[in-house]
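All protein chains but one are shown in place.
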Amino acid sequence: MSFTPVRIGLIGAGRIGASHASVIARRVPEAQLVAVADPRPGVAADLAEPLGARGETSPEAIFAADDVDAVVIAASSTAHAELIVAAADAGKHVFSEKPAGMSLAEIEQGITATAKAGVAFQVGFNRRFAADFRAAHDAIAAGRIGTVRQLRSVTRDPGSGPADPDVVPPWTIFTQTLIHDFDTLNWLNPGARAVDVVATADSLTAPGHPTLLDHANVVIRFDNGAIATAEASFAAAYGYDVRGEVLGSAGMVTAGEGATSSMRLHDASGRLAATAHGDVELMIDAYTAEFAEFAAAILEGRTPSVTGDAARAAFAIAQACIESYQSGTRAKVQG
Amino acid sequence: MSFTPVRIGLIGAGRIGASHASVIARRVPEAQLVAVADPRPGVAADLAEPLGARGETSPEAIFAADDVDAVVIAASSTAHAELIVAAADAGKHVFSEKPAGMSLAEIEQGITATAKAGVAFQVGFNRRFAADFRAAHDAIAAGRIGTVRQLRSVTRDPGSGPADPDVVPPWTIFTQTLIHDFDTLNWLNPGARAVDVVATADSLTAPGHPTLLDHANVVIRFDNGAIATAEASFAAAYGYDVRGEVLGSAGMVTAGEGATSSMRLHDASGRLAATAHGDVELMIDAYTAEFAEFAAAILEGRTPSVTGDAARAAFAIAQACIESYQSGTRAKVQG
Amino acid sequence: MSFTPVRIGLIGAGRIGASHASVIARRVPEAQLVAVADPRPGVAADLAEPLGARGETSPEAIFAADDVDAVVIAASSTAHAELIVAAADAGKHVFSEKPAGMSLAEIEQGITATAKAGVAFQVGFNRRFAADFRAAHDAIAAGRIGTVRQLRSVTRDPGSGPADPDVVPPWTIFTQTLIHDFDTLNWLNPGARAVDVVATADSLTAPGHPTLLDHANVVIRFDNGAIATAEASFAAAYGYDVRGEVLGSAGMVTAGEGATSSMRLHDASGRLAATAHGDVELMIDAYTAEFAEFAAAILEGRTPSVTGDAARAAFAIAQACIESYQSGTRAKVQG
Partner (left out) sequence: MSFTPVRIGLIGAGRIGASHASVIARRVPEAQLVAVADPRPGVAADLAEPLGARGETSPEAIFAADDVDAVVIAASSTAHAELIVAAADAGKHVFSEKPAGMSLAEIEQGITATAKAGVAFQVGFNRRFAADFRAAHDAIAAGRIGTVRQLRSVTRDPGSGPADPDVVPPWTIFTQTLIHDFDTLNWLNPGARAVDVVATADSLTAPGHPTLLDHANVVIRFDNGAIATAEASFAAAYGYDVRGEVLGSAGMVTAGEGATSSMRLHDASGRLAATAHGDVELMIDAYTAEFAEFAAAILEGRTPSVTGDAARAAFAIAQACIESYQSGTRAKVQG
């Protein structure tokens, strides 16, 4: 290429970190994976070396590296905020997986630190980069459905739940899963702000383990009058399912299709479409596009299309869901 | 035919009454339309005579007629309960459009009166007779998706609202429209009972006319843990839209497809499916099947598959929605 | 009804005759089934009586009956032509299952006899009455796809073939099955005439029994330049499959969808649509509509929308297919 790729240091070599490493190294020419950090001995190197990068055992090694322009944070969620600040303080551009913090205050710290350092800050709301959701957004933004009035966003995961339900961090369904839907709903209702929510959730796969909320339906009111529903399940036997629907005064857009391709097998039992069973399988092109955006924004010296403000706005809804779930009634979304 | 058809008297020659008259007269061989009553001079006769039936101007003429075995009530909703009781008292089998009353007490009166008279009592929950919803139900009942956990039911009407929004009876969206969804959700979650609801609704097409709630999202909790969402809009520019979705522990069923046929027109703008724009257009086969069931139940001397109990259970949810909307928080569904 | 229904005598109580009897008796208010004839003792009566009609053992009893206005012929194909002429000579309106004869000369006799008798003559090209094909036709007729250039019509039957392949009449695939496709292609290419064909066919389920051609692909050239393909199989394990596709200068229409409803079952194996496995299951609404048209044409004293000319035009293509198959090369369609 005639440009110098953005040199990326990745923090976290878990399942999604491994996927991101491969995507960055192999599918985003504007980016170059140079290092991966993971505290587990050898894990980072095993991932990084076949991809032409080096392994490190601490984030600090990434922050200190002269050959790292930008950091991608795929560590555990509780560490995100601290890593964002540290990366910004080291002068690195920052891409963080969602959530960008475990509280609004934490997210605010990341926004402040990256702004002060003058670095790019992008959050991993990958659904914005999926072709179908993007087409839905563009149709809405172009006025094709008129004024937005009623929305739905769904995330379902095929996992049947953890072996030990009590190890799942509380509120995971709101802060880790539905946060994608909250951002999607904010994004598909351009210019509107969430006002309040009412959250209904339960532990249906492991009754008696109330911190493992595995099914949730959230209703959100927006300041333009629109009413949205967000739904999540951690136990969708049929696959990984991400869908959206927006009704406006002039029409509706829908997005999301679990089928892995247009192939259909017709036999005596009927017509069968294979469905995606993992997030990486379903979203690989969206992951690619979000890292391409991150690299392009850095190369062009501009703000990425998904910023800390989006992270804050989505987290504010998740925060209100926790309150609503605890109180049993409607809760305001912090402005 | 070798059987004697059930002789039907229809009360109400409005839009849906006219459709029911034609369906009964032309599409249900087990039934014979013999009379139509409507208070507006000539309206009943104009509808009835081309269909081989006679016009009347009062329900009493129907109740008194020796050649009427069964009454179909398609009058205004506020009159339903009284007409059900009067029909039962006259010894006629009763089919009533939904709702079967404007309160649980009214519905109870109908249940009691028809039970006492020993006549059949069926309520117009036509979605149970639509081929796709029925197939969904049968798959659930057969255990194909395991334990029901998360449901959705949607009703959208293309009407852009009345010329005068203040003439719409309050709570129409709950008691007239979403009541179909409430029954559908009850039916698709076999054996479960709704526990409580939280209703979010607004007047989006006519802001400032708060009695015209034209968009609503309701979340219902069931006693088996399942969480359901019911959504309605009175302003779906793209057509009449009725859909359902049920997630269970082993899979999901979906039903509802607005396309009027499998024909697709492909041109420079893309691939286009025509969508249904009216309830009759979308549901004509379901209307036919519900009247066939009514006639068959009478001929066979058995209880129809949709009874007053279903009407009561669905209305109890609508009632709770009104309370929830008024209080702004969750409301219990009366057992 | 305020009209006198057309009184129908049905000839043939086989599989399709039984379906037609039920459709006429139960689903077409403008028609009344009064008699069914079948030479097998008791068969006609067993079918007719529960439908309120009488059984006869000979077509002549139908032709002689004063209470029969119109005859529906669902006897074996080889008898069609003779029965059409006899019915016309008896002054009865005639609906005949396809083919309307086993040769162009036979079909011509039916056209002549019915014209001379001044009775209606309709042929059972039911695909013209299926909602999706009709919508395709209407879009073409309205100019939505411009000039027709390339067409496809498919018929597949789930049967795995007869126990004894040698009892299947020769050329069945052309004269009984693909004749539907030939008519469909004529109809979807309005105003054009088939010029020549080249037929490729084989006995794939019963190799060595060459008279049982069970798979065929036919290419037809029309006088407007359009090129069409017709395909048939007698061994579609996945169901009864009827599809059409027309490319024009401005777009394309497609029709045909084997799914029995919009219900989809999603489980670990993917997303499954149930498919129709029988012609009656798939085409019941089309059968109903074709008999409604027959009755309406008689009541209105007009020509039915599918006439003997259509039968002749479709058979001419089937005839050319036989020639093409025998010669191994292209054969002209008789004008």
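As written, the chain order gives the labels A, B and C, with residue 1 at the start of each chain.
By our rule, a contact is a pair of C-beta atoms (placed from the backbone, for glycine too) under 8 Å apart; a residue touches a chain by one contact, two chains touch by 3 or more.
Predicted model, so just to flag it, every value in this text is computed and none were measured.
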Among C:79, C:104, C:131 or C:227, residue touching the chain not depicted: C:227
Full-complex contact with the absent chain, from A:265, A:280 or A:296: A:265
Residue in contact with the excluded chain [from A:154, A:185, A:252 or A:317]: A:252
Contact set of chain C toward the excluded chain (per top definition): 146, 149-150, 152, 156, 198, 200-202, 204-205, 207, 215-217, 219, 221, 225-229, 231, 233, 235-238, 241, 247-252, 328-330
Residues from chain A at the interface with the omitted partner, ascending: 1-2, 25-27, 29, 49-52, 131-136, 139, 144-145, 250-257, 260-268, 274
Residues of chain B in contact with the chain not shown: 237-239, 258-259, 266-275
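To be clear about the criterion, only the chains that are shown with their structure count from here on.
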Graph class of chain-chain contacts, one of line, ring, star, complete, other: complete
Central chain (by mean CA position): B
Centroid spacing, where centroids are CA-atom means, of chain B and chain C in whole angstrom: 38
Whole-Å separation of chain centres (CA-atom averages), chain A against chain B: 41
Centre distance in Å when chain A and chain C are each reduced to the mean of their C-alpha atoms: 55
Multi-partner residues of chain C (each touching 2 or more other chains): 266-268, 274
